[in-house]
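Data block below; observations after.
Removed from the display is one protein chain of the complex; every other protein chain stays in position.
Letters A, B, C and D mark the chains as written, and numbering starts fresh at 1 in each.
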């Protein structure tokens, strides 16, 4: 039902405001089970390039599961089974010949809890380029600087690149993780509640950063925080019990939700 | 301030309704620290015989700490320091010559999570008498039966006394723990949220039991559940941040609290 | 089953033998307790054979325990009073006697059998099978054939291979070592780089394994492994003689390389413990029979009998 | 119920009569006595070793013991006491053992912690650990009667007793120590860090060797050090399979004697007290003790370090 609603709305939306950007991810009838738990049910979603797509919904609705499906990280759990398709740039990511490593190089991910490697700041950022065969010290240095600048943390760490990343504050660590992502020049960045472990000031910094990054990257962000979704995203998908209830331009969804359940959630009546 | 209130009220209360029963516990200026945390602050409380005294208050306010002080269980933590006095039946329990074992034999305790021993039902109840030197099989049998009857669980377990106590349901386990307490014929029974791990039906049974037990025992019960306190207790003490804010007849405290904070708590404005 | 009955038959033989020698003595006395023996590894096979016979056929109640730390190491224990009998492949030394005296232990040294110092080589070695006495001893003496002790076979005789000789022998724990160095080499230094081992079994393996090996040890260890080892026939002036039970016997042709092996009895132990005395006598009752079996030449019967009498007199 | 009036009284009288209170006071003391046995054991080891070691060094100089190269303890004419041949053999056999145990153990650990599913790990890990439960005497037999003859098919120069074969077998014995402890260290690296690397497109191999192993390095080193300590202290395998030739060489095909095997040789059959050779036993044992103790303490320090990080 939610999906049919969406399909009806789509053309309207396109006319509405956003110019129709090319699609990065096209999810078709995606179902996912953890053993017997049916965590994602018939998901259909198209995600556009160079925009911020927010995914909201109450705890346990399948947000993390969905976003982790997009880079097949969800497969680290051997119990997981999927049906349906997810097309990234026109290629089904579940294709036998599609190496996860290749997909993940194109699609970066930032996690809820900052997870830098227990290495120096420099080595954290250089890790990605290095595994892709870039050995030249000079080039690595340039990449590291560019990525750290890109993640708006360069000024804070430029004098301590060789110190251990664990010495940074939580917010700095999270931006470092974003920089680590940027270093391999991905196409898409997935973010799973990237600010939920951070204090308000750091949260603001990350939000600004996301706004900035969308010029060059497609960003999909899971968030618990409705205000955040409203502030930074272009489109928002509302998940409930493993289904997409509504998928809409952010300003529309927050001002004038189509579905009663979306409204109830947005107005804080549950979740 | 709370204490001064109390002192003023006491004579009124006595006239009011309850006949003045003898005092079992008299707490005087009790302070307690866990290392540097000041958990109990200048507590003054008199607790009466053959009645149910409820202790309520938000999480972390010191309820458990206080009740565990009454049988000196709190000393199991070597960091604990106390000042002030707690008199049990006129004797300071912190007295050097007062063996904790003696105190604890007179003062039984029931815990939040049912904690039977991994032994048979019979051995659970017989444990107390046995460690106190009662070896005679026949007497033990009588004690076990009487205690199980006293805890209103005899009929449910009489045919399986030799089975392991872990086979019982949570509610039955809790009543078994009460029976275990009764077996040494204590004077006082301390209960720390005895029903918070139980389903509503078992909770009801335990509440009934408490009502019944107060004929012969003095009962002090910590509870999170205001309704429960209102239903079963004669007097209620409201704790906040390690202090006694109000101590009053239960019907008074719930109908007409003296302190703004008590009112706020009772009406669910915090906690 | 077959073999064990054969062994049983053997045992019966010995028993009757023992009975003959023992005529006149009371056989019926049941003894108990234990006899502690340590010392020479050379003598070990003989003494352990005797001990086993004794425990199986003579006195089931007595436990005879035999170790083989080597003559010197065993003698140390003996001096400490830890053992009742101490086997030796050389005569007891002055210092050792002194030590015994200090500890108040009275002892008596008895010859048990005769052993030939056997010079062994690899079985495929077909050049060094016959050597003169001097060649043998010179080969083992440091600096005789080569200054750096990297001796080549061709240093001994020109027509022998140009390959380096590898030396083997028991280590200094052993009386065999001492007899070889002190008596046969006249206390001159052994060649450098000689491989000295504690265990004879290891030694046998090493020699049987190395084409250029040459080593020395008791005849018993050679004869038990004659399929794996070659032996050097030594020319003492009257043509080459191979060691054998006959040639190493008293006045045999191999006599220059022959030595008696001993056991030292603690007189105090024999006085205190009847089982020690009984076993000591038993040794000489059966030594001539079991010696050959374990690779020793027996002593003359009169000599053995005189020992029995000697022990009998201990009270 | 007839008794009911007096349960309280019964308890009261029992309490008054009970001797429990006195007994209770004794208990901590008795238990303390038991606990002090382990301290006494260490003390006993130290005192016995130290006492005789001092006597040894009254006869033999440190210089000779640590700097010369010949060990001929019972030589009647010119006894020499240098630990170097024994030390050399010990280090050589330990080196060979670690040469086997480190690569096999570490890759086994990587497989168990990074590649294997939970189910496979639960079966495979205990199976690998079985290797640690085989008595060393059995390994000794195996080295002597199987591995040496087997190796000699390929290395004809190999002596019947040599340091190579027991070294290899010791390595096999140590595999589970390295594998199990390294696996523990690697498992304690949080999954979020692995996910971080995977999300960058790293293969499992790259995750294991560039993230997990560096992160768990102190625990892994601890496992190596414990393995080394085990190898240094291992006795029966070398006693049986490497002979007792005390020579200082790096030729692994030769027979040589480790410190532990030397102790066995001098004690086996129980050498008599009083000679320098006998004291040398304790000097060697002291060296062995100090070596292994230092290694164990170092390993424990490293283990603590990796526990503290996460």
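In this text, a contact is a pair of C-beta atoms (placed from the backbone, for glycine too) under 8 Å apart; a residue touches a chain by one contact, two chains touch by 3 or more.
The criterion applied here is as follows: contacts and distances are computed from a predicted model.
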Protein name as given in UniProt for the chain not displayed, "NADH-quinone oxidoreductase subunit K", "Phosphate transport system permease protein PstA", "Amino acid/amide ABC transporter membrane protein 2, HAAT family" or "Na+/H+ antiporter subunit D": "Phosphate transport system permease protein PstA"
Neighbouring shown chains of the undisplayed chain, as defined at the top: A, B, C, D
Residue of D:35, D:54, D:67 or D:157 touching the missing chain in the full complex: D:35
Option touching the unshown chain, where D:7, D:83, D:97 or D:112 are the choices: D:112
Of C:154, C:188 or C:225, the residue in touch with the unshown chain: C:225
Identified contact with the non-displayed chain, of B:34, B:98 or B:127: B:127
Positions on chain C where the hidden chain makes contact: 3-4, 7, 34, 36-38, 44-45, 48-49, 51-52, 55-56, 60, 63-68, 82, 199-202, 204-205, 221, 224-225
Contact footprint on chain B, counting only the chain that is left out: 71, 73, 76, 78, 100-106, 108-109, 111, 113, 115-119, 127-128, 130-132, 166, 177, 180-181, 184
Absent chain, residues of chain A that touch it: 99, 101-102, 105, 129, 131-134, 139, 142-143, 146, 184-185
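Note that only the chains that are shown with their structure count from here on.
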Between chain C and chain A, distance of the C-alpha-averaged centres to the nearest whole Å: 86
Where chain B touches two or more other chains, by residue: none
Multi-chain contact residues (two or more partners), chain C: none
Touching pairs - complete list by chain label: A-D, B-D, C-D
Contact footprint of chain B on chain D as seen in their complex: 1-4, 7-8, 10-11, 14-15, 17-18, 21
In the complex, chain A residues that touch chain D: 71, 73, 76, 78, 101-106, 108-109, 111, 113, 115-119, 127-128, 130-132, 177, 180-181, 184
Chain D residues touching chain A - in the complex, by the definition given at the top: 117-118, 190, 192-193, 195-203, 206, 210-211, 214-215, 309
